[in-house]
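Note that this complex is displayed minus one protein chain, with the remaining chains in position.
Should a chain be cited, it is by its letter among A and B, assigned in written order, with residues numbered from 1 in that chain.
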Amino acid sequence: MPIEELSEDLTKVPTAHPAVRFDRVTKRFGDHTVLDGLDLEVARGERVTLIGPSGSGKTTILRLLMTLERVTDGVIHVDGQPFSHMPGRTAGKLVPASERHLAARRRRIGMVFQQFNLFPHMSVLENVVEAPVHVLGEGREEAGLRARELLDLVGLSDKVDARPTRLSGGQQQRVAIARALAMRPEILLLDEVTSALDPELVAEVLDVLREVARRTDITLLCVTHEMGFARDVSDRILMFDGGRIVESGPADALLDAPGEERTRAFLSSVR
Amino acid sequence: MAEFLPELRRAVPRLGEGLLTTVEATVLGAALALLLAYTLGLLSRSARLPVRGAVRVVVEFFRGTSLYVQLFWLFFALPMVGFRLEPLVCGVLALGLNFGAYGSEVVRGAVTAVPRAQTEAAIALGMGPVLRLRRVVLPQAHALMVAPFKNLLVQLLKATPLLSLVTVPDLTFQIDQLRSSTGATAASYLLLLGLYFGMAVVLSLLMNALERAAKARLGQEGGT
């Protein structure tokens, strides 16, 4: 499949701004601070992987971007525009985003979940077609054709009419990838997409993702414990601990010669 | 007893009318109850506190005041403030309000039981609240509602003889006529119980088929 069919034509949008910018973002759940004044920039088309011990706030970053959680403090920008807040200020202050603002903005972001979260009452094809038809207003036929191409890309063209519950975990996750890509996202969030899989099913999912990374210039933000995959796809790796970035650098450099003791300890624990 | 069978044969048309009235009350009452169950059940998950509070009060009122009192109130007390309703209308209203209140808890529970992750997946695909509810949450909630709705429906059917107490000529009313004209008490009541049992079985079978279909749609063939 040609690249331009997988993600929106990027030349139309001014590229001066980073795709994603976290500006002193804090997230608390009750008394528990998960993110503490985080600053983070992801460039357009950049592939960034977040690593670190569980509970370090990696997944929260993705969930904030997907609007599944709201920031406690700070601002998230997407394409240089406030995303977590309304554009412009009221009485000199930023106003938290309304549901409508979020709904309009989050369409350019897609997400693949740890637990797949396919819709059990729809067939594989219906899962992929659902949002293009009902959210983007595409015609059924057009959306169906594209869905078949995407399912072909993830190697499931023979499972088009199957029920999600009849598929293996790896197959379900590949459908979920096709479903996310069907929305032509500019930014794709991958939240521990292989953690719920049996070990022998991990490779098929990662291979599909490598393929997606190779054939598109989609911006990727992933949380994973698969260091080999992280090395293959990432431009940059961020080591997280306690809601802060401990260390960041190019994939090979950080994985082969970590500068921080925390990173070294973490890497040796996952290997 | 010897004259029961000929009397019964002669009474068949009237019994048929009574049966029809009972079925009518059941169907209309259930339809009203279903409508209320959905409306109240979905509103009870509103983000607005006043809406939730109002729904809570309505539901607790109709659950808490006993169907019998509601029926008698509609039939005897309402005319005293100037509204006289047909007996059958009183019956359908009482059944619908009472079972609608119980049903709203079923709807609320089923919607709540659909995993939050499903809603999150729908958000990640850019779906708005209405679309999420209509395309993702409700289709899955339906499968969870069928079994409790079956119980409520049988309960509703079993409550319909009450309508004979407010002069609705339902099956119970007609069979009571047959009983007093023949004196065959045991046979009459046995017939009535048997007919109700038959209707309950038919309803259960219908709902079981619905439940299997709903579960099959979720890919849970055979059910759990």
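Assume contacts are C-beta pairs under 8 Å (C-beta built on N, C-alpha and C of every residue); 3 or more make two chains touch, one makes a residue touch a chain.
Definition applied: contacts and distances are computed from a predicted model.
**Q** For the complex's missing chain, which UniProt name, "4Fe-4S dicluster domain-containing protein", "Stage V sporulation protein AD", "Ectoine/hydroxyectoine ABC transporter permease subunit EhuD" or "TonB-dependent receptor"?
**A** The correct option from "4Fe-4S dicluster domain-containing protein", "Stage V sporulation protein AD", "Ectoine/hydroxyectoine ABC transporter permease subunit EhuD" or "TonB-dependent receptor" is "Ectoine/hydroxyectoine ABC transporter permease subunit EhuD", the UniProt name of the unshown chain.
**Q** Would you list the chains present here that the left-out chain is in contact with?
**A** B
**Q** Which residue from B:Ser46, B:Ser66 or B:Thr167 sits in contact with the chain not drawn here?
**A** With B:Ser46, B:Ser66 or B:Thr167 as choices, the missing chain is touched by B:Ser66.
**Q** Looking at the whole complex, which of B:Tyr38, B:Phe99 or B:Tyr196 touches the chain that is not displayed?
**A** B:Tyr196
**Q** With the full complex in mind, choose from B:Leu5, B:Leu20, B:Ala113 or B:Ala186 the residue touching the hidden chain.
**A** Checking each option in B:Leu5, B:Leu20, B:Ala113 or B:Ala186, the one touching the absent chain turns out to be B:Ala186.
**Q** Which listed residue, B:Val23, B:Ala117, B:Leu165 or B:Leu210, touches the chain dropped from view?
**A** Touching the chain that is not displayed is residue B:Leu165.
**Q** Footprint of the hidden chain on subunit B, which residues?
**A** 60-61, 63-70, 72-73, 76-77, 79-81, 154, 158-162, 165, 172, 176, 185-186, 189-190, 192-193, 196-197, 200-201, 204
What we mean here is this: only the chains that are shown with their structure count from here on.
**Q** How big is the gap, in whole Å, between where the Cα atoms of subunit A centre and where those of subunit B centre?
**A** 46
**Q** Within the complex, which stretch of subunit A touches subunit B?
**A** 66-68, 99, 103, 106-107, 109-111, 113, 115, 117-121, 130-131, 134-136, 163-166, 179-180, 183, 189
**Q** Going by the contact rule set out above, which residues of subunit B touch subunit A in the complex?
**A** Residues 117-118, 120-121, 123-129, 131, 135-136, 139-140, 143, 217-220 of subunit B touch subunit A in their complex.
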